[in-house]
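Omission of a single protein chain aside, the complex is shown with its protein chains in their original locations.
Our next item is chain A:
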């Protein structure tokens, strides 16, 4: 069975195709940051740097605490599935968060 869509000639220029990348599905941006850090910025930061969730950067939190809470959720925090973030990316994210320096005071 054929599932790909045919592009029409006239619209070819307007049509764009984007295949998600393996772990997050986001388009690659130009910043050279790791997948884990990218996930932190795109998702985690939206609560953890907005006062909704506690600050988690720069506190030397144990990696295991980060991965466990990410998979189970906690109070307001959703649980993140293997299909949202694979184990390797989550591990990378946990290492990034755990080792991040304390944020500069404004």
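Quick note on the criterion: contacts are C-beta pairs under 8 Å (C-beta built on N, C-alpha and C of every residue); 3 or more make two chains touch, one makes a residue touch a chain; residues count from 1.
Simple rule for what comes next: contacts and distances are computed from a predicted model.
Colleague: Not counting the visible chains, the remaining one has a UniProt entry; which protein name from "histidine kinase", "Tripartite tricarboxylate transporter permease", "4-cresol dehydrogenase (Hydroxylating)" or "Glutaredoxin" does it give?
Modeller: Options "histidine kinase", "Tripartite tricarboxylate transporter permease", "4-cresol dehydrogenase (Hydroxylating)" or "Glutaredoxin" narrow down to "4-cresol dehydrogenase (Hydroxylating)" for the missing chain.
Colleague: Kindly note down the residues of chain A that lie in touch with the hidden chain.
Modeller: Considering the whole complex, chain A reaches the absent chain at 1, 3, 5-8, 11, 14-20, 25-27, 29, 42-43, 46-47, 50-53, 71-84.
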